[in-house]
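Notes to accompany the following structure.
Here the complex is missing a single protein chain, while all its other protein chains stay put.
== subunit A ==
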Amino acid sequence: MISLKKNFNIAQFQSLIALFVLCLALALLTDNFMTTDNFWNVMRQISVNVCISVGMTLVVLTAGIDLSVGSILAFCGAVTAGLLKNGLSIPSLNLFIGFTVLGAIVAGFLIGGGLGFVNGYAVTKFKVPPFVATLAMLTMARGFTMLWTKGHPITGLGDSFGFLGTGWFLGIPMPVWISGIVVITAVILTSKTRFGRYIYAIGGNENASRLSGIPINKVKIWVYSIAGLLAAVGGVLVTARLDSAQPNAGISYELDAIAAVVIGGTSLSGGRGTIWGTVLGAIIIGVLNNGLILMNVSPFWQQVIKGMVILLAVIIDKSNQKSE
């Protein structure tokens, strides 16, 4: 159903080689990189970034950007944790609602999707540039998180919730299952549905798309909503893994997501790129992080190296385009 050949382009081929070389180097330089434990470790660590990067890819494909995903992640994680632990009480109505694990997660997802919807609405109906609209949301959602948590972590969320972050199913960690499902769904969505085609068309040429009768605003609102929803998925994963919702969770996650998207060959001006590319980008960043830690490189240098990789990826991508 998903034709791999068609979805890979030259940029991804280069990314694959880069990843291979990176893994080879780390295998030679360290003792414990090529172990099963470390493999699942890396995969589990990147699963949050994969989720939000997938959402980011959709937004970037429409020539937008979403800076709010890190804050939405934190807020949704906190909402889910708070509802699960304390329920929702409205003293003025003398009302108390308790939440099951599923109920709390669904509530978190709804909030994420809703905040994404607000982003999309601002971008389409009020023509606020995506950078500004989502920057505003970044600040607001962080504020909501602080209000909701009163600045303190919410901990002790129970085993069944924790299972989502730390459990294994059929020999594969739960976060990897979840991010895998997100990826497969997004690949089908982008390459096999009308919605996906419209995303590429809008990013490729919004004027031509409008004149072809494509519902630009509707598609964009959906895209931002999905990005918000996927940030909420990331929030649940982070919270479940730590058994704690931190008020300052997810800070600068949007930058890691953008990095994954860019390294994966998606053009920031829209219309060009794939979900698989982004997944590769996220894996490269994850492996790099992991490898540098295993090699005891100082965290300060890690950042420098990561920045250089991003720059290099874009330079290579530009030269690919020129030679096209």
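Rule of thumb we're sticking to: a contact is a pair of C-beta atoms (placed from the backbone, for glycine too) under 8 Å apart; a residue touches a chain by one contact, two chains touch by 3 or more; residues count from 1.
Basically, contacts and distances are computed from a predicted model.
UniProt records the chain missing from this view under the protein name "Monosaccharide ABC transporter ATP-binding protein, CUT2 family", selected from "Cobalt/nickel transport system permease protein", "Monosaccharide ABC transporter ATP-binding protein, CUT2 family", "Sporulation and spore germination" or "SHS2 domain-containing protein". Contact with the omitted chain, checked across A:T36, A:N94 or A:N207, is made by A:N207. When the missing chain is restored to the complex, the residue among A:K125, A:H152 or A:K192 that touches it is A:K192.
Residue-level contact of subunit A with the missing chain is found at 3, 188, 191-194, 196-198, 200-201, 204-205, 207-215, 271-272.
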